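Here the complex is missing a single protein chain, while all its other protein chains stay put.
Right after this comes subunit A.
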Amino acid sequence: MGYAQKRLASTAAKLASVAPSTLRAFPPKEAVASSSSKTSFFDAQTWAAVQPPPPTALTAFAHRIGLGKVLPSTEIIQQACTHPSFLALYSRHHPNEPLPATNANLATLGNSLLGLFATEYVNASYPHLPTRVLKAAVSAYVGPTTCTGVAKEMGATPLLRWHRTPNTPLRPAVLHPDALSSVPRALTALVYQYRSLLSARKFVQKFFLSRDVDLRTMIKFRDPKLALAETVAKFGRERPISRLLKETGRFSNSPVFVVGIYSGADKLGEGFGSSLKMAEFRAAEDSLHRLYLTRQPPHLLQLPTSTFANGQGSVFDARGPQVPYIAGEMGDSEILHGSAGRTGARVPGHRSTAADEDLEDI
């Protein structure tokens, strides 16, 4: 398909469409021009946007994401799929009817829950990750773009009720991705309300934390050799030395050099390249990745929310079996690179020296 056809298909998907089988009368009375009524303009697109989605579609959506038994009625699902921007459109076209329930509060609650679960998961899985990379990883796992993608994959696009609002001085614009991203957040909040915090955590792990995020691309340095030297000094180890391990094809048009970086007898990392400098650069990057991306295996993860009992209602009042929680060991904190010495002395961190002192007693 060419670009124009793809663009047309995606625009058509964003437009509201109504199944005539769900309506009492089709075409609607407003659409039929009659001589007695005063001239009124009928916009099919606006009319379709105001109609509620059919209850069969809402139930099918709930079952598709595994919440068929959790969400008790279609009104709740409809509430989760109604963005607050819809109220302006609805009140203009149905001025005498009560306003529909929106997902404003649910989305805010769900957003907080998503942030909580993602942060504890990333922190427990990657204990040595630098702070800004941790924050970026949390955004990648549960941020607005991901929430929009999850909503589209769940099939919430035809069920979403929203209204495009332009930028005003009092509130930001509401575009299609913003409205879509509120749906998975609202669903998380509903799982928390109708089940428990730990069920909400399982829901978030199923749909958000199982997605692919490449953390290696988030950890990049202008000078990895310098960064590695500073990091090794902070951990109180010997200074890193690079050694050529293997080479082939020097002076030919396709040389390959394999360089390893050693701190004393420990090999920190290895890198390959078509020049010595390139191989050394990659070896330094590899060493830093091996440090910052040390991962706790998923079956050994200790998440702080496991200390809450698995029961319905308030998390602080629930009674039930609790899983024991063993806090992870903490190492020295990260180096703030390029901070012009503002972090303080470059001496080894106190946790590294404490470990050495224990050994000296033996």
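Points worth noting:
FYI, a residue touches a chain if its C-beta (ideal position, glycine included) is under 8 Å from a C-beta of that chain, and two chains touch if they have at least 3 such contacts; residues count from 1.
Definition applied: contacts and distances are computed from a predicted model.
From the set "Exoribonuclease phosphorolytic domain-containing protein", "Pyruvate dehydrogenase E1 component subunit alpha", "Cell cycle control protein" or "Large ribosomal subunit protein mL43", the protein name that UniProt assigns to the chain left out of the figure is "Large ribosomal subunit protein mL43". Within the full complex, the residue among A:24, A:171, A:222 or A:299 touching the omitted chain is A:222. Within the full complex, the residue among A:49, A:65, A:183 or A:291 touching the omitted chain is A:65.
Annotation: of A:70, A:258 or A:278, A:258 touches the absent chain (contact as defined above). One of A:140, A:160 or A:232 touches the chain omitted from the figure, and that residue is A:140.
Residues 9-10, 12-13, 21, 54, 56-57, 59-60, 63-66, 68, 132-133, 136, 139-141, 143, 145-146, 149, 152-155, 205-208, 210-213, 218-223, 227, 246, 248, 256, 258, 272, 337-338 of subunit A touch the missing chain (whole complex, contact as defined above).
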